[in-house]
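With one protein chain withheld, the remaining protein chains of the complex are depicted in position.
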Amino acid sequence: MSNEPIEAEAKQDPREAVDRSCRGPVLFLAFSAVAWLLVYSLFALLAGVKVHASGMMADSAWLAYGRIQPASQLALQFGFLVQLGLAVSAWVLSHRGKTVLVDGGYLLFGGLLWNAGVTLGICSVLNGGASGLNGLQMPGWVLPLLFFGFVLVGLSLVQTNNRRTDEETSPAQWFLFAATLWLPWVLSGSYLLIHFFHVKGVVTNVVDWWFIQNFAKVYLTFVGLGTLFHFLSVLSGRQLVGRGYAQFAFWVLLLFGSVGGVTVGAPVPAWLPALSTVAAVFYFFGVVAACICIKRTISGASVADNEDSASYDLMRLAALIFIVVNVLNVFFAFPGPGAVAQFTIYGSVMDLFFNLGFVGLTLVAALYHIFPRLAGVDFSPRMTKVQTMAIILGVFGVLPPVALGGLMSGDAVLGSSFYFASLGGLLLLVGSAILFLNFLGAILFSIKNCDCIAGICCRGNKKEINA
Amino acid sequence: MTIGLSFLLGLLAGSVSYFMVGLWWPVAVLVGLFAWLAFGLLDVKMDSTFTLLCGMFLIFCVSLSAMVFQANDQLSGLQYADTRDVDGVEFRYPVPLLGNARYGEAVYKANGCAACHTQQVTHDRVTLDVKALAGEKNLAAAQDAINRFHKATGRESSGGAALGLPAGEWETVVTGANARDALKAQNFLKQAGASVDVQVRFRGEDLIQHDILNPEGRGWGRRRSVASDYLFAEPPMLGSVRIGPDLANIGARTTREVLMSLLLNPASVRAGARMPQHRFLFERVAVGEQGRHIIHDGEQAYRPTEDAEALVDYLMSLKSANYPLPEAPVNKPFTSSIPESASADK
Partner (left out) sequence: MAAKETNIDSDKTGNGVDGPRPWVYVLMVVTLYWAINYLDAHSGGFNAKVYAPHRDAVEVASLKVEKTPEEQAFESGARLYRGVCAACHQPNGMGNDNAGFPPLVNSEWVLSSSPDRIIAIVSNGLQGPVDVAGKTYNKIAMPAQGVALSNQDIAAVLSYIRSNSDWGDAHNLPMVTPEKVKAVRDTIADRSAAWTADDLKQQFPESQ
């Protein structure tokens, strides 16, 4: 009796085994990520409303603009991007390594801890416990939760990566592995420096800028690029061309993306902004190399399979946004243009463009590909089309005009660009709500069919049924 | 990878660590050598997790040292500075937050004012103007010096400035120069035996407005903010976007009453203000109630809570970017002009 399930499993496609091992943790992380995206768009819309109608909801401290806006940032970055990145990394690392996900339970529990930490952190921010620093708003006591959550996650992912069966690794694995380790180092380093070692004065801000730079230019970029490297080659049916470019990009992006991020007018000695400018220029070398690798891989390919064409197109759009954002970044890294753009909403909008337009789109497109394989149920195609259109419109169609408006009006009175931003926020809310419902509906549907999700919790029953 | 190529990379690594990271030069040489070996002879094997980990850790340490630790070495030991206020009174700067202002800083932090307001004053550039005074005897030498200066710095011909130089009177001979050029002009003129007077003006949208010398100024400070301004801020809430005005010097620009009204209903102070109302910082009282600090907004009456009072205390204590420091000089007018009164605008 005990032999039969093993033989039955061995006859199946090994990819099914990998998928089955990933199912629980990856779906859980993806689900929480989608939920956080909804939370983010809700907060962002609220924040936008507060700027238009200043008298609304003015009696509640929890809804103050200065509390909702950081909370929305946290929900986007730590809630949505990190968790969806982990989910996709887990899936890609196990498939690339042709191994089952090791210690998926750790991944799940780590994700739970992370969620708990982020939730507590955001509640604390809404309650008035923000730290006042732009990138590290959560209070210091949240760090142990986040750190241990990520340690568990790391245990699972590192072991999975170690169990890989091929001698040669692919760029996707390098990038995702590096990202998985980089985030806890940088996050805990920053929190320790600020809250434990109590760096003084503007050094706190330097640590903050260091964290923001590392989070966006290294961690998120690596997650996005790793995902792109894997899926673009898989979906287009081509091998990855330009391994050397990817290797070059890896080291250059890591070395020069980890330094910098100081605006030209900041109250720090002149060498910090100068260093940031130089690092941005060298960083661009890595960006170009990565894009050459991507371009060579997918040039001339087309995706016939309708199912995956949505993912493929979204990822190509994301790659385009990546290069556009980085070209703009290297231009505005110089003191002349930088002085024009600093303190305008151009900066915040560009960050949003990068977060949602590149990383978010990549990960959501990956989710479109992964979800049916894990849950056994596809997303509803019509809902998918609507939500994709809404998200794309919200991100791609609206943010650039807002950024431009921010640049032109300078940091004085903001004109109509704020209305555009709210329109984009509304579209994003619609898109993310639809995505959430889509996800939820698909999961419930699959549970109803008692096909796969039930398999996790009712394995005992299934054996009896087979026998 | 070929030896030559890896040598170039080693050169790059060594130079980066010396010039950008500021490592001690033998260490930089070692880093370069190591990189040359690693790339050339050992051929970085990306397939090995160990290689990845080592490389990542090395880069992590490099970035932490280059940016954070170096900044910490330089900026964590800052002390008070002695400076003077506009009346010429000496005092120690910055002034620590006294009394309720510390609690007000916590209120500022809790309510995320930094989401819309910055607390850093910036400037664009510094321009210097030079005046010269030449007697009858050295008039020709001075004119020659002016011509040589203009030629040496590649400016358009100075015919006017040199020919127009009167004997025995101060006359502006160079305008809008940067610091290096101004120093050059001073040297040329001093060699010719003329007396020199220099005016320093900082230009930028954040600075004090001046019809001719800084027309686009918004009056947010007299000079740019530097690290010493934030000695007692926990933490310095510099902000990153200006949806509202900069607050580094707000205590010198406004009054408590204006700030209270702004917090309660910004539109009543500035029409079309984007700032949301912060009614949660106030408690409503009966309209007829008398007492200190009651604010009337339309038909309602409000009394500020403790938080509001503390926040306003904190904001009124923000008087930074006003006083000169060794690393942050302020405008310096011509001393050869006779000032109107002792406290002329500096």
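Just so it is clear, A and B label the chains in written order, and each chain counts residues from 1 on its own.
We adopt the following convention: contacts are C-beta pairs under 8 Å (C-beta built on N, C-alpha and C of every residue); 3 or more make two chains touch, one makes a residue touch a chain.
Everything quoted here is computed from the prediction, not taken from an experiment.
Checked against the full complex, the candidates B:Q74, B:N100 or B:S261 give a single residue touching the omitted chain, namely B:Q74. Remark: the omitted chain is touched by one listed residue; of A:G55, A:G105, A:P144 or A:G237 this is A:G237. Looking at A:H95, A:K200, A:K217 or A:R316, the residue that reaches the missing chain in the full complex is A:H95. Touching the omitted chain from chain B are residues 1, 4-5, 8-9, 11-12, 15-16, 19-20, 22, 70, 74-75, 84, 87-90, 124-126, 128, 179-180, 183, 200, 224, 226-227, 324, 326-330, 332, 335, 341-342, 346.
Although one chain is not displayed, its contacts with chain A can still be listed: residues 13, 15, 95-96, 166, 168, 170, 230, 233-234, 237-245, 247-248, 264-265, 267-271, 273-275, 277-278, 281-282, 285, 289, 305, 335.
Convention: only the chains that are shown with their structure count from here on.
The distance from the centre of chain A to the centre of chain B, with each centre set as the mean of the Cα atoms, comes to 35 Å. Those residues of chain A that touch chain B in the complex are listed here as 50-51, 54-55, 58-61, 64-67, 69-70, 125, 128-134, 161-162, 167-169, 174, 177-178, 181-182, 185-186, 189, 193-194, 199-207, 210, 214, 247, 250-251, 254-255, 258-260, 263-269, 272, 275, 278-279, 339, 342-345, 347-348, 410-411, 413-414, 418.
By the touch criterion given at the top, residues 16, 20, 44, 46-47, 49, 52-53, 55-56, 59-60, 62-64, 66-68, 71-72, 74-76, 78, 108-116, 118, 120, 122-124, 205, 224-227, 229-231, 233, 235-243, 265-267, 272-281 of chain B touch chain A in their complex.
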